[in-house]
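Only a single protein chain was left out; the remaining protein chains are all shown in position.
Our next item is subunit A:
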Amino acid sequence: MARHLLHRLWQSALTLVLASIVVFAGIRALPGDPATAMAGEEADPATIQAVRARLGLDQPLPVQYLKFAGRALTGDLGVSTRTGTPVGELIRATLPVTVQLAVYAMAVAVLAGTTAGVLAAVFRGRWPEWAANALSLTALSVPTFWLGILAVLYLSVHLGWFPASGYVSPFDHPVRGLYYLTLPALILGLTHSAVLQRQTRASMTGTLSADFVRTARAKGLGGTAVVFRYGLRNSLIVVVTVVGLQLGGLIGGAVVTERIFTLPGIGKLTLDSVFTRDYPVVQAVVLVITASYIVINLLVDVLYTVIDPRIRVSGRSR
């Protein structure tokens, strides 16, 4: 188990290095130049050249990368070329917003998705299955931004139940913080619950017709024990896999959702810095998002071994 984990950590580190190279090269391949952006379109070539030298952009790419990587290892992600703020500070300010929204939305999705999935599997061929399927199909088909706009219009503007936009840190005001995030979390959670519902239903349907479930019923076990202890427990691998993928998607997809709900998260930061060719910020943000993907996947792997004892053994023998 420990060996397996070490192996995974080593893989993760390698992934992070590769990702940093791709990001570093990718952003420099984009048209546009931060020196021009900083100095202004009208500036003369000498000024632009001076800015380039100050930012270190006149050096060969490999040298630039090694300098960046070396500083990043010591925790120094550089300074925003646009505002002069240290990148670390920018990320500290924006990442919690995105993570909160993602976790909150995922909690909604897990609650709604697994419940609907379990109901659909248990009441197969009867109305709860049809209802759950119809709802999930709707949630899958309707674009999030459209649902978001409708919800803001109706629930916030018309009924006044939720604030239409804005963010309050839950560290300052726990209740108000959650309240401000509720509408975005509901919208995001419900659209993400659809995939979860379908996967849970498919997996549960298979599990509930398994031999060991019949054996459980032959023991005289009641419906709830069979559904949860036997059915859901054996379907959790699928749930955890989907949740892991979606959580990563929510953090990576923050660019879109934060735009809809005008939240000051990492997605907004990404967008702003791409537009201004703020290389240090873009690099750092993409690295942070990559790292969060890796961490989530690592957690999913560890969870697998908790859920299924058979994976524990194969992990050990590898």
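Note that in this section contacts are C-beta pairs under 8 Å (C-beta built on N, C-alpha and C of every residue); 3 or more make two chains touch, one makes a residue touch a chain; residues count from 1.
Everything below uses one rule, namely that contacts and distances are computed from a predicted model.
J.: One chain isn't displayed here; going by UniProt, is it "Thiamine biosynthesis protein ThiS", "Ferrous iron transport protein A", "ABC transporter ATP-binding protein" or "Acyl carrier protein"?
T.: Not shown, but named in UniProt as "ABC transporter ATP-binding protein".
J.: Specify the residue from the set A:Ile48, A:Leu221, A:Leu271 or A:Leu298 that touches the hidden chain.
T.: A:Leu221
J.: Name every residue on subunit A in touch with the hidden partner chain.
T.: Against the missing chain, subunit A presents residues 209-212, 214-222, 225, 229-230, 233-234, 307-310, 313, 317.
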